[in-house]
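Here is the structure we will look at, set down as structure tokens.
One protein chain omitted, others in place.
Each chain gets a letter, A, B and C, in the order it is written, and its residues are counted from 1.
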């Protein structure tokens, strides 16, 4: 057996995909949502989305390997990232696992075609690491719930049609037992969204406010007060999917770093060369570990990869910044104010020209500081590893 | 004012001491206890011990600066360390702070002259970081206590005349409130000592067993059940004194490292040079921080210095070991078995010739692994810093 | 060694802290985030700072200053760092003042220093060049063409821009620049804009000179002053973080009770205490043992770089998501940390220099 090369079937898949992408991959500006939706639909119609999703819901019914190949090839072709990433990577897979047949039939395919964009409403101002402290209320009213409260750190909230929401349905029960998962139409009366500006200058996240929003009970996922376990499944899926896509992202960042150090006038001294080599060791080990542990990534092992990835990416960005020497703190193109507009995807290499803040090491450095917070702080995840993977006792 | 130079009075003290040491400092093998005692007595009679102790108990009544000068000059003269270090650095200063007049009159001077050697009995097999869990019992019996139990990690226990002991006098009280401090004669019937072999091969510590040992109540320090606070004071004094003496030890280790890297055939590459420079930065900052914080070192600030010192010394030893390249794991002189005999003080530089295990980087590396455990683990001390210095809430 | 503060120094520290707390509270500081409003905010503070005499702290009494020592300056700079004040004090009262004191001819001293000390003249100095990195020996004589200086602080707002140009061998000249072309380099730290300045040599006036070694003395002292600001800023981040984790509750308890949080806060403190010592030491060396200035300055800057970047990054981590927002103030400290780290030499540069001084090259 070969452990390193594609099987013949995988190779066919890869070559077909590569050819298709060469023919179809578009250039789209970062905030052109309509173009991004059109591109996602085209991808779907080409047969390249929902690769691991069951075919009865519009998926391709293929395996994990095909997804990895898709990630690799789309990175190589520098295609834009998905406009509906939360749907494709988090809400969709979780819905497949825990949704009703009716919900799957209703929601999955429009997710794939980008006809409906999704976001995820879990964190609240007072429920970050401690998700079970969430306070957004859903009160039963006949066939509906009336939802009131606030979510924060909601990616894509400004462009979403649906939100995958955790709410409190029982305020008397122990805090893990009164939580329910809902699908909420973002266009419902009483939903409002406010952009949340980050230290990079971008507003990648939003705050979502619910003011007596009426949600049909048929939009409940799972049983009432059964939302905690669904939330946990969502998290492991989120981390697993971060893990799966990170291989590509890490390798792109490492390639940028290589180009950056090779492009300098000053030759590397041995320490700098070793630091780059160490980054190579770590990024190779980590991306291959994702593949090795693939089957376990939907369990708590995903935390292993998430923790290592976050710190690795921070290190890569710091190293990239350092290669600029005295210019390190200087914002290309002027910085914070125009970060939103001129940006494309932050994965460009130097050969694309460093024109704008959003593709710069400065942006990468600042943005990466959130890596050890978003999707579970590294502190929380290390405890998850200790308790859930290694079996250390909980408090 | 000069901030960097001795005052005229300090300069006189330093020069007098330097001259005296040049005339008197002996060469003594590590385990020649009798010679070490004689040397300590000579030091005392020269007027160089108990520098900061009150003169009514045999001390010199001088200040902290003189102690620092003494440490610096005795390091420069490579005098043997004190045979009664626990007495001089821990038991004595604590007794001065909390002992009765009678106890001070009785015990302090023989400590200084090395006529009576001291050790400290705090840790037990089940009370390490959690000192308040100690179980060694002292039961009242007329004018005496009857002491039964076991202590561990007792430095100098094999050569000691007295032990500074914490025992439990009330098993019903909350655990911090039933502890009492005692001075126990190590020659009392029922006291036995077993050497505790470490991974270096040495038996630097001992286990001390108490089998119904009769201790006069007049040997109690402070009130009955008042020992916890005395224990805490002992700890801060221990850490403060580690801090004060560590300047010298760090600088010696750094000098060894310098000599080691300069003595190699292969020139340093920039990374190795930078690592040594970083070690220099850290060791200079740390030793000067001891002087800057001197007045606060008898409080919880001592933990700042202890934590930093322990990790710094570990790093120095690792760096020293690494300078040996492929020879790093090879034990000079054959290693573990003869560690005890040929050893002198571990502070020698390469110019003294690396003849024996105990002065080698290998020994230093192995021994240094305990630095982050002994005298308070770095984990406990970081919590002390957070809670007692920074004021973070306790559980 | 004796690092205790004199009574005067304690007064200087306490009054600076009181003054900045009142006159430069966070809402004022946050005006620096708005490119339109920033110059006004900075100017308003500058007037009050000038009244206190801080711009002349290092200027000799004969030239209208307070004639104090670097140790005094370091005590003050810890406070200005805590409050992330704008760059004019460091650019004018430290860098430019030191350049004139060290390199200026008598005429230049008499002409510039009284106004600099009074604060009525805001000066700055351009030293590094494209390609010089942080190494004064890498400056290149530019016999004919226009001289371009990079990383010139506060140049847009300066009434006097000085250049230190290498002339030949180890000689440098101090030049007063006329008709400069000033380009904003867009520092990450918007509280301290830095610029590239190009000067037509015909409109420059030679106002002094000296050796590369003299220039290095100026740079070392400026680096020590900046290091002290970094220590102060790091200490402020630690305070903000302690305050936040005390009050923030998760899992039914204060976040500050978690060991992972406690231990990171402890490491922040350890780094800060070490760096503070290094700054005091370096300042004392500058005042008393100038032959050791280079080593001491490099120790201080290397220690301050580690302490401040670690504190800012870790403080942000301990704040969780909220620390990442524009609304919270921490990002201003993080950006200051990174901007300062790469001013006057990053840690690698200083460690290389120390290694060289230890004869490890």
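Miscellaneous remarks
Here, contacts are C-beta pairs under 8 Å (C-beta built on N, C-alpha and C of every residue); 3 or more make two chains touch, one makes a residue touch a chain.
The structure presented is a predicted model; accordingly, all values stated were derived computationally and were not measured.
Within the full complex, the chain left out of the display is in contact with A, B, C.
Across the entire complex, the residue among A:31, A:105 or A:274 in touch with the chain not shown is A:274. Across A:147, A:321 or A:385, the single residue that touches the chain missing here is A:385. Only one of B:10, B:144 or B:379 touches the absent chain when the whole complex is considered: B:379.
Interface note: of B:153, B:210 or B:280, the residue touching the hidden chain in the full complex is B:153.
Among the residues A:282, A:318 or A:374, only A:282 touches the chain that is left out of the figure. For chain B, the residues touching the absent chain in the complete assembly are 123, 126, 128-130, 133, 152-153, 196-199, 201, 265, 271, 321-322, 325-337, 362, 365-366, 369-370, 372-374, 377-379, 382.
Along chain C, the points of touch with the absent chain fall at residues 258-260, 263. Contacts to the hidden chain, counted on chain A, fall at residues 1-5, 258, 261-262, 268, 270, 273-274, 276-278, 280-282, 284-286, 288-289, 291-293, 304, 307-308, 379, 381-383, 385-387, 389-395.
We take it that only the chains that are shown with their structure count from here on.
Note on chain placement: the centre of chain A and the centre of chain B lie 53 Å apart, centres being C-alpha means. Among the residues of chain A, those touching two or more other chains are numbered 271.
Of all residues in chain C, those touching 2 or more other chains are 261, 348, listed in ascending order.
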